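All protein chains but one are shown at their positions in the complex.
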Amino acid sequence: MRTRKVKWIVIWAVLIVGGAGLVAWDLASFPEYFYERSSRVPFNHEKHAEALGLDCSKCHVGAEAGIRATMPSKADCMDCHNLPLTESEGIERLDKALLNAPDAPFVFTSLLPSNVVFPHGLHVKSGVSCETCHGSAKEIDAGRRPQVRMQDCLACHQGKLGFPKASTDCARCHR
Amino acid sequence: MNILIFGIALLLPGLFAVDSALTLGPSSWDISQQRFWGTPIANFVFWIGLAHAGTFFSAILLVLGARWQHRVAFMAELSTLAALMVAASFPLIHLGIPSEFYQMIPMGNLRSVFVNPESPLVWDFVAILAYGIVSSLYILLHLFSLQKSSLERFRRPFAWILFPLVLWVHTIVSMDFAVTFVPNWQGAYFPLYFIFGALYSGVALVLVLTELSGRRVRAVEDLLISFSWAILAFWVWEALAKGIWHSEILVLGFLVPQLLWISKIREIQGARVLVAISGMVSLWWERLLLVQPESLDWTWVDIGLLSFGIGAFCVLFSLLRRGVQKAFPLALDENALEELRARPVQFARKPFWISICFGALAALLFAVYFVWNVPSITWMRLIPILFPIAALTAALSLSFFAARKVWSSKRIAWILGILLLWGVGVWGLVFRGSDVSYSEAFVTVSDQAGKLKSSAVDAREIWNARCAACHGKDGNLNRKFVHEYYPLPQTLSLSRIDSLGMDSLKRVILDGRNYMRPFRGRISDKEAAALVHYLKSMALQKEKGGLE
Partner (left out) sequence: MKISRASFLKLLAGAMAAVSLFGCRKGKPLPRNKHAKSLNKPDKNLWQKEIDEARLLKPRPEPLAPVPRPGAHPKFRNGNIRFGMAIDLDICDGCGKCALACMLENNVPRVTSEDAKKGRYMHWLELRGKMPVMCAHCGNAPCEKVCPTGAAVASPDGFSSMVYPRCIGTRFCGANCPLHARKFNYADSLTLGLAAKFNPEVPLRPQGVMEKCSLCIQRLQNARIQAKTFGTEWLGKNVFPACAEACPKGAILFGNWLDPESELVRKTQNRGIYAPKSVAKFLPAVVYLRGKA
């Protein structure tokens, strides 16, 4: 009789712990964005954007009118960095590194699923700023990356986030 | 024991087939780019048909008050559970991406996507899920009622819920075919045709199982013969309407069962079993030819899946029977059942009607919720899934009433709490969905991607992107940046632009000058020309503004 009781207690405990664990797992798996340094290039967005007043589209050429924001190539860096720009230490090292860098473009794998088109320009035109999804320059430097989830796209397109309503037809974004 | 060993012998090679079906995907069995359905679907229809036998013998005969019902009821109910589990595995194997099956769950637009309630597959999914849960509850109730006679009065109400559900489920399975535009699959008679086919094969299965457990129920043999005539009517109809005629099906499915009219043959146990098996084989073959009327270019996986079905059924069935034998020894003891049957049976009227109301309410709430969230769908299109939802809710509520009879409130509260916890957890998993696991998951962005088309309209955009960092959006220099680091370039007034000429400006853009780096390669010739025009138009604007 006692073993029977012990058996039942074990079964109940496993059921409860398992269920609670499942719920906890669900709750933990909904981040809106996360931090992960995805490259070792020590580019400082904050310094370039806020201190110098450069637009995002100086380097991400498509950011304000194109479909994809695009990544800069070496030539885009050299537009400005052909002069030693500051007296801060390390600039020499940077200039030298840039000079020796390969010409090949920098390739960035975005977290946007490849079957989705996200027209950056169209969103900027409708008043959605870069910060809305990407966060501030400081956050980007810390490695913030937006979690692209359709729920978030649709919440905004349905007019729930304060922006005007937009199309929710599948074929407008999926291809 | 023999069934178990037989089952394992078939199941093990079957599992290899299932493994390669899951890893290689549908290319491992015989389908083409024209016929997209193969043996898994034929097996599914066959096993779901067998799964209805249990409910037929147990619920429908109980409702109709057949006297010999209790003699086959347990056997039939256990075979229902086993066959249903086997049947449910086949559509999952059939899927191109089996791990995403949960996308068929109609949960409104909770995940911002909603199912298409017009599709018979969604009806299938809901109906089979409901059927599985309700028939498990039904068999549990039946088992517990052996020990607690106060539960006996809930069995008939439960049977009344299950009885229409089984007809509904198989009607929907027939819809998978009947709503399509494939000529062979069309026909308003399909639901009846499928139901009779299912009951026929189910009767045959129960006959085999009762014979194997060393008993004989003559009424089942009579049923087998009568169903063979019923199915003949449909085959004749098919032949007349569509010209579909397969003599082997006719021989195995109709002529062989007629042997039971001869009493000498009927008295041989082996003959009875063989006749029933021949009926099942003909029905299986018929479903296969329905799904795959042309090529039968089978791979070993096709055969392995057939072996998996039979093996898994035998193993599940004998395990279930052993479990029942251990936990409820009365259930398989015919004398004890005979005694129990003598008990006066009541009908739990009040709980039944309350449960029915709950079911109707749940269906109504679901319809309102779904239509509210997905306005593009009308409630009419939800009807096929509303009934299973209502039946499921009613069965759950009836089980609750039954549980109240035998268990303390505290115990029920514990069970409900655990169920709720698991329900929420599993729901959350479904809500979260699986991660993107495509071979090519994400967009790759480089400087090549998404170049602007060059036209007069977007010269402004090129200017803003490429030039404004130094020259300013209005052409007035970005003072914050340029003043600090660079010697000031000359302002481009209208007169200066005119004196320099468009061509030389274009050259400056492409080849660079002083501190300005060349843009050749990043900007095309045409774009450079458009930029110069834009430059001029900006200067013009400024001139005008200055004049005003």
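Read from first to last, the chains carry the letters A and B; within each, the first residue is number 1.
Just so we're on the same page, a residue touches a chain if its C-beta (ideal position, glycine included) is under 8 Å from a C-beta of that chain, and two chains touch if they have at least 3 such contacts.
A quick note: this is a predicted structure, and the numbers were derived from the prediction, not measured.
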item: Residue in contact with the excluded chain [from A:52, A:117, A:142 or A:155]; value: A:117
item: Option from B:95, B:232 or B:406 whose C-beta touches the chain left out; value: B:95
item: Subunit B residues touching the omitted chain (full complex); value: 1, 4-5, 8, 11-12, 15, 18-19, 22-23, 25-27, 31-37, 91, 94-101, 103-104, 113-116, 118-122, 125, 176, 179-182, 297, 315, 435-442, 444, 446, 448-449, 453, 455, 457-458, 461
item: Sites on subunit A contacted by the missing partner chain, in the whole complex; value: 36, 38-39, 65, 67, 102, 104-109, 111, 113-115, 117, 119, 121-122, 125, 167, 169-172, 174-175
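In this text, only the chains that are shown with their structure count from here on.
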item: Inter-chain centre distance, subunit A versus subunit B - centres from mean C-alpha coordinates, in Å; value: 34
item: Interface residues, subunit B side, partner subunit A - complex; value: 111-113, 414, 418, 421-422, 424-426, 428-429, 431-432, 436, 438, 440-452, 458, 461, 464-466, 468-470, 478, 480-481, 485-486, 515, 517, 519, 521-522
item: Residue numbers on subunit A that touch subunit B, as the complex places them; value: 12, 15-16, 18-23, 25-27, 29-30, 52-55, 57-58, 61-73, 75-76, 78-80, 82-83, 85, 105-114, 116, 121, 150-151, 154-155
